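Only one protein chain is missing; all other protein chains are in place.
Note that the chains take the letters A, B and C in the order they are written out, and that residue 1 is the start of every chain.
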């Protein structure tokens, strides 16, 4: 096997522990993606229910292409591209990496088949493991942060895979279940009373610093000056949101932002995206029900409300005599005594537009398109959801979606300013 | 098993030959549908590339539901519905048969799976065979024409299955082939010279009469008065259509109907739907190529041009100093000496709007929605295509599509009026 | 003034009577257009309420441009163009006469002002009168039919001016009146009983022949073969249409063509276009009312129903156990004993698509775009309305609109085939 000795792998002797750790994490993350898709048929994995969502199979392939395009292609001279046609098919939005199949037509890609995509994953996995073991030091230095980025990228797509298949199934009259049970303890039985936790304001540091991984949009860490505020100790529950509905929340224009009210009128919103009112013909019941990863369930009044747009979150907060926190208020309260449900339940809309931090510069190269070019017209969500992969969350994490998006696991936490 | 003796099957003793013949034809037609789908994966069979087209799997299920809804449900008291949810999913457009899943979302039906749909077909096939054997005479008299209708309905969907999967594959950057070869002798090597065959005009009878099956829209047979005209002995070829293109046909407004010219501008039409100009990046070549059931092939100049809209057919005829025939001119020339390619190649757009015949009455009951309610805004096509099931064509057959439709196997034959 | 003696006017000595007659008719028709607009302010005349309708001022200018582009420009060497910019602004759809301002933006043409357009009309009127008096014989021979066409063109636009301003006013919350009273005897007090008048069928000649003016789409005259049929002696009244509404006509899918039912659902149709149900907030009343040229009036049950789409006309006929007549059935009954309301009330939708007659050839030159290029996707209406200019109607006249059009004075007459 003379090819083993070719650059960039020539001088490698022993695999350092950090490489082994990354290799193990890589293996684990990549396997988890397949596990999420395991209960889905090839048909299930092929469809796209709206332009904003992607087919499961596409997620499987795109995350693989990302490693190929960002790591193996540029840095591993021995890498053999699995199929040159895949770059066109599975590039998402990287202008600098060539043309792309139109996003709204991802659901038409019956070819390559699911089996071919699985083979593609295996091919790239093997190449990555080999590359990690054999890359020379200089290459490794360049590759390690990109591999780390690829891992985190794949974790983001794991949650998108979940939200997208749930949306697709929500369009089926059969309302099928994707998973037998929620991954965490989301359904808490009953919710503790909500308490207001005060913060005195002042200068606090926000954003990411240090050696551990974070996305570029969390940097640079910098001080901000907060006014005094109070934050709710827990999330708004389905029961509380039902009170909002039953108090006519969806028919009072005064509670809504102008664009939100227009959306209510145009889309006929009456409840969160996947709620079924009593008597809904799709799953007849005298109770409110909610569709989700586990199919149709009776509404749990103590569970955090989810599948809200930013507009609904704002209107509910207004109705409650409160407001949404800014992303910095949220971050400043992270880890403070008494605060609960900051992560692992639902993403929390903040009253912060997704703007760049002072001094923000995107990553160099193609990956510079990862975050920065989306910094307009979106709102920041903080925390994480029950479907966020374990270990992927951070106090400084900035998730973002347009204000009308309702297919995410997105809810709210109240804040207020002292009178 | 006392249930065997209950109506409607009680007095059956022997299966008459006509029942046996129908049972055999049914079996053959039903099998053929599955054969058409045989080379397609479950993923291929699930997708819908535009609202006008349907997934292969949906065609498999809908044709089955048709027998269930029109024959077994109303006439076979012993029939056990395979799955009550399927009526909602697989009703196409029959208002009188209950609500329907929205047509543009047929591609989201990953459930039921392809395997379940195959089981559905088997279940209904078995029930139909049993019903045919055992129905009493009165029931049989009612059922026989509906079974015949169901058979012809399924044959129509066989061709739609073909046109729809080809359209879906035309949206894939990979442009995959569905079939290894064309079913007929469509690619004729070289075309004979086109001759003008004259008809003296006068009263001719058109439309269907007699005992054999026809759709209601072909009736009643009635006399029409024709002016003298001439009809081309063969179809317009790809080579002739290429002349039209190269003579600037797509950029001369004077050749086009107003709506056609608007479509050319808005859609950017430059050639028939599936033609690839030299240099097309999807399949680089210095030649014109055409995509179709067998994938990308070099353009056969002698083959009949296909995948034309009515607008393009009209413009090409105008360019040629001719016009399209009316549907009655076409029918009057059927079988006349010298006329060729009337069936088995491509459907032929006529200059006849799809209006009802004098005295037309739709069939009674739900099947009355089959044809009549579409009699506005469409044009009649005559003949049949290489993908029309054998034996399904008739001289009186009236196919119909909106004028902008380009995903059918649709071409043209020239006509003219004497000066 | 040597220029007076140059061609094409040199040898003219006396104006022949036929020229004088045409000059007088021209003057009368041109004046009538201004009279129709007289009660409208400059603002009223400027607006466009939908792409299908045009501003009054645009009608004034376009009909003038037509004479300039078709007669004066090509045939009168001494003619001085009023403003070269107007060709772009006031060409409607003649591809061969150069580029056009986009149709949906006609309402943005505040310039030229109404006064400028009036001056344009006066300029062209003077030039036309001079031309008629002075053109040499050869020129006159060419010009006369074009002048006649221009007159009839202007008369068509007189009715469109009416339908378009009524539509514009129907969009105003104030629902203003355009005219003090209807021009004719449309509101008849009470309607006579409807009788069925029989026709035995057979060969009849249809279409226009002879020296008098007709549009090219009415030619050539030719024989058609009719089946026996019966035609209603009068139009369907508002009272009868109200019965259709109150019998649930707008909620029974079985009465409607498929596209019609889709329109009912999508547009929320519940009654003809300008009807106000009891309690309508725009003009509160306990009665049904109808908006029209004279503003809001109480519904006259005996008056012919108007402002119907083809779909509604078909559904109402179906509900009545009848059908619409074909255009040839209508024409064959014209002038027969007992038939009433054929012209002067409302245009009558027929069950005939707007197809070319056998042997139809458009006029030569730019005016060939007048009719022929619209012969797809439209339905024929026969007769004329109370707002059709006097003398403009003909038994062979073919008006045409798309099936969903509801802003015309369009109603229906019933027909049926003997059992």
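One rule holds in what follows: contacts are C-beta pairs under 8 Å (C-beta built on N, C-alpha and C of every residue); 3 or more make two chains touch, one makes a residue touch a chain.
Note that the coordinates shown come from a computational prediction; the quantities given were computed from them, not determined experimentally.
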Touch partners, limited to displayed chains, of the chain removed from view: A, C
Per the touch definition above, residue among A:20, A:39 or A:96 touching the missing chain: A:96
Hidden partner interface residues of subunit A, rising order: 93, 95-96, 203, 222-227, 229, 253-254, 256-261, 310-311, 314, 326, 351-356, 358-359, 373-377, 379, 403, 417
Sites on subunit C contacted by the missing partner chain, in the whole complex: 41-47, 49, 57, 85, 88-89, 101, 105, 107-111, 113-114, 168, 171-174, 176
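Throughout what follows, only the chains that are shown with their structure count from here on.
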Interchain contact steps from subunit A to subunit C (minimum; 1 if touching): 2
Distance between chain centroids, defined by C-alpha means - subunit A, subunit C (Å): 59
Length of the line joining the C-alpha centres of subunit B and subunit C, rounded to whole Å: 38
Contacts with 2+ other chains: residues of subunit A: none
